[in-house]
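A single protein chain has been omitted from the complex, and every remaining protein chain is retained in its original position.
Our next item is chain A:
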Amino acid sequence: MPPIYINIILAYTASLVGLLMYRSHFMSSLLCLEGMMLSLFVLATILSLNLHFTLSFTLPIILLIFAGCETAVGLALLVMISDIYGLDHVQNLNLLQC
């Protein structure tokens, strides 16, 4: 496998681990989510350019659009939590007190 793909997949994995393991701030998991989206975008672009797979030229752009929407939703949730609890510490997310 060409090293460029391994590189990008490694970046994806690092962001994934960062999303799933974080200490207290909710913001860090959102940032790692962004990192995942970015690495996926680059991977898709390089793949479709190297393999001359013309029909999938639109894939990265559409992926970016949906990533943008998802960011908006995530930020709205973050703002709501921050509004209620003052901070975005994840131990606040106790549904019993919603």
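FYI, a contact is a pair of C-beta atoms (placed from the backbone, for glycine too) under 8 Å apart; a residue touches a chain by one contact, two chains touch by 3 or more; residues count from 1.
One rule holds for everything that comes next: contacts and distances are computed from a predicted model.
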### Task
Write down which listed name, "dolichyl-diphosphooligosaccharide--protein glycotransferase", "NADH-ubiquinone oxidoreductase chain 5", "Glucosidase 2 subunit beta" or "Integrator complex subunit 11", is the UniProt protein name of the chain that is not shown.
"NADH-ubiquinone oxidoreductase chain 5"
### Query
Of A:Ile4, A:Met21, A:Ile61 or A:Ala76, which sits in contact with the chain we cannot see?
A:Met21
#### Entry: Touching residues (missing chain, whole complex) on chain A
16-17, 19-22, 29, 90, 93-96, 98
